[in-house]
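Here the complex is missing a single protein chain, while all its other protein chains stay put.
Read from first to last, the chains carry the letters A, B, C, D and E; within each, the first residue is number 1.
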């Protein structure tokens, strides 16, 4: 076992209806301090977590979407979003928030963290991880 | 409004996975003392609540199925089970527990409380009730 | 005896909307709340089932739409958007409520 | 890197089994637990999807089958029944676990 | 109209308690009467005074307690469900030999009959759960 493990956070639930999305994000933020290899996966209703334009004022809950946007500052660079999950829900990449990181190997150029992958690729990403945190 | 209301308990969830089935039954048992017109409806996964032969020993939870069988003693005489819900799940009436009541208008003859109804009839039963307790 | 049906689950995760639509009757009202509002997404697979609900008024709760970033441009036609006060009115205008939990 | 997938929801209520089956790979194992065991019912609509899962070992937890009155005669073929110790063995025999909650 | 509100899920984990609260506020604003709010299943967990949510988020229990005080609401926690989940008032504490209670102001613990009574007395019963 190497010192660094590949952590994959699998997010499958819609935001707000349950707290899974929000408290999953809190794990990612805390986990960033442990210097592991971190990736996030959004499948099924999990893709709704990244749909932009939340206004939670009338509902009266905290809007935690800005924390997703800030993940780049926590060195989270790999955010996998399943294409089929988007398509089934009538969504495209344009409906999602922007998530970026600064690439230290490329003169700190700002790059998108979001990678749209096929269902088959998503299955391979799960298989390739060391630890899956399921939400 | 008449003194007696038609209470319909709509049960849609499988037993054990969540406590809804069990705690719904507890409401029925308490509610029996209030001398209302009571009926139970089992739709969707709710029909699993009536599948006979539970053995909860290995799981280690209380087997509350006997309380269903005892509902006749609480004067619960109308137990509607949706035919389509059974069929989709590969079940027949023969897979269900027996539930009976004694008919005071027929010399206390023991009769089955279970009435298999179509989806359309179930919708009409919901429409005809005064109060729906949803589980 | 018109019913108000509430559905609070995503139709992509849960079959409760489907079951509700199999039990609604003409004159009933369906109100989508919480994750149930995802059913209104234009181009989404679940929207087809909703569009096919004949004779039923379909409403969705504005607070839940807004919190999820679902603006009018993302919704199929024919959905009435109501606030919590409108929810209360729907409860009053119908005879009873069935929650498809 | 073989995965153990656990599914704990009824396939009649929830799409998690379906999603799981879309992500399993040859060599993986699927373990049905809690309300997930209802997928094994012979003649049930959900059993078809399960039967079509090629190259995947499918197991179901005995405690959950028994608690729900699902005896061997009610189950489709090809399901391995395991107790909690067997569950532990499956976790050991695979490389990691993904819970399809 | 006279309303009964039923809540099946605890605070924060599910949106049910939020929806029920927002619905209750709207109903009161429109001049309706709320006969009772009945907390059942995990809904009883709304009635603990021991929560400390993040300061930039809503305080679900306090909101219910304040609404109850302002409008004289009857917030009833089911005793059987409460015993399973550890929601305890002074009476329950003594009855079961516990060393602490945790019930929040404005909530009271009572039996399932209170739910049936709400069904009988109210013009409408509205349920929020998972």
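Everything that follows uses one rule, which is that a residue touches a chain if its C-beta (ideal position, glycine included) is under 8 Å from a C-beta of that chain, and two chains touch if they have at least 3 such contacts.
The structure displayed is predicted, hence computed values, not measured ones.
Student: By the document's own contact criterion, which visible chains does the hidden chain reach in the full complex?
Tutor: The undisplayed chain, in the complete complex, is in contact with A, B, D, E.
Student: Among D:17, D:40 or D:63, which residue is in contact with the omitted chain in the full complex?
Tutor: Missing-chain contact among the listed residues: D:63.
Student: Considering the whole complex rather than only what is displayed, give the residues of chain B touching the chain that is not shown.
Tutor: 16-19, 59-62
Student: Contact with the hidden chain only, please: which chain E residues?
Tutor: 10-13, 41-42, 45, 48-54, 61, 80, 83-88, 92, 96, 98, 100-102, 130
Student: Please identify, in ascending order, the residues of chain A that touch the omitted chain?
Tutor: Interface residues of chain A facing the absent chain: 5, 7, 19-20, 23, 26-27, 30-31, 33-34, 36, 131-134.
Here is the rule we go by: only the chains that are shown with their structure count from here on.
Student: In this assembly, which chains make contact with chain A and also with chain D?
Tutor: C
Student: Which chain's mean C-alpha position is the greatest distance from chain C's?
Tutor: D
Student: Return the chain label for which the distance between chain Cα mean and whole-protein Cα mean is smallest.
Tutor: Looking at where each chain's C-alpha mean falls, the closest to the middle is C.
Student: Round to the nearest whole Å and give the separation of the Cα centres of chain C and chain E.
Tutor: Using C-alpha averages as centres, the distance is 26 Å.
Student: Where the CA atoms of chain B average out and where those of chain E average out, how many Å apart are those spots?
Tutor: Centre-to-centre distance between chain B and chain E: 27 Å.
Student: When you check chain A against every other chain, which residues touch at least two of them?
Tutor: Residues 13, 16-18, 44, 59-61 of chain A touch two or more partner chains.
Student: Send over the residues of chain D in touch with two or more other chains.
Tutor: Within chain D, residues 12-13, 15-16 contact more than one other chain.
Student: Using the touch rule from the top of the page, what pairs of chains touch, sorted by label?
Tutor: Result for touching pairs of chains: A-C, A-D, A-E, B-C, B-D, B-E, C-D, C-E.
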